[in-house]
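Here's the structure we're looking at; comments come further down.
Only one protein chain is missing; all other protein chains are in place.
Showing subunit A:
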């Protein structure tokens, strides 16, 4: 058979060949996305834009700085550091043995109100050099045990304070074990100054994190007593000191809320504090402070943020000014093709 004979098959092939490309063209479909032509805004840092941005920042930041500085200044704080003073003279050189002994640890402090303090006045204790964020420490707790009575023996994460005398501890773990146990009693003019110790913790913690059916068990029964004991008849959700304590502090210097004094204090009023100095911070040279403080919208007394805002605002103002000057002295026409590198040195240097 010769290929010359016009066979139908050969013809068919030829026509298919010529027609095929037309039918199924592989031309990509046009769309703005695939051609990378999506409508877009292309901001450019023009001097005007940059200068106004800096002006805007300084206009916003300086007032904020002033306001926060004022707010911080408005806060009245009384801080009393007592860890040394509350150790009797003869024990000063061996404070650890004092704190571990059974001696009377009551101590009286006098606080003078310097400025008018508006209620509520928050009572804090402040610890220094206490690493509540230490890895061993923060891990040593059992959230399920705290929340739910049925998992009272879920203490695996609580080591080395998981059980004592063969029984699980509730609440277990180092955090609970080391619960702060100094107590403060305030009196003003020989009258008891009421300290409200309710609602000092987060409501969310009371409602969801600490069960109202979880009672302390076998707590502080071990060889080494770490801190405060808990009333075994009161459920954890009402043990607010524990709840506050267990929200571990982020930083080694921290305050914890002790309670609230719900009355104003006048300048020069003298508050007598009868405190029991039970908590052992001496073994690690930790400081203990009692703090009475009012509060502002910004929280406690802290000048830093105000100063930071003023600095940033001032810097931006300065930058805006200097850019303006620089730009006026040495402007550059934007988008001038003669600045392009290959246009800059025509014919050589």
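Things worth noting here:
Operating definition for what follows: a residue touches a chain if its C-beta (ideal position, glycine included) is under 8 Å from a C-beta of that chain, and two chains touch if they have at least 3 such contacts; residues count from 1.
Note that contacts and distances are computed from a predicted model.
Between the names "Small ribosomal subunit protein mS29", "ER membrane protein complex subunit 6", "Phospholipid-transporting ATPase" or "pyruvate dehydrogenase (acetyl-transferring)", the one given in UniProt for the chain missing from this structure view is "Phospholipid-transporting ATPase". Set against the missing chain, the residues A:59, A:298 or A:321 yield one that touches it, A:298. Across the interface with the omitted chain, subunit A contributes residues 1-7, 9-15, 17, 21, 25-30, 34-36, 38-45, 47, 50, 57, 61, 64, 68, 124, 126, 130-138, 141, 143-144, 147, 159-166, 174, 177-178, 202, 204-205, 208-209, 222-224, 226-227, 247-257, 280, 283-284, 297-300, 302, 304-305, 308-309, 312, 315-316, 319, 323, 327, 330, 332, 334-337, 339-342, 345-349.
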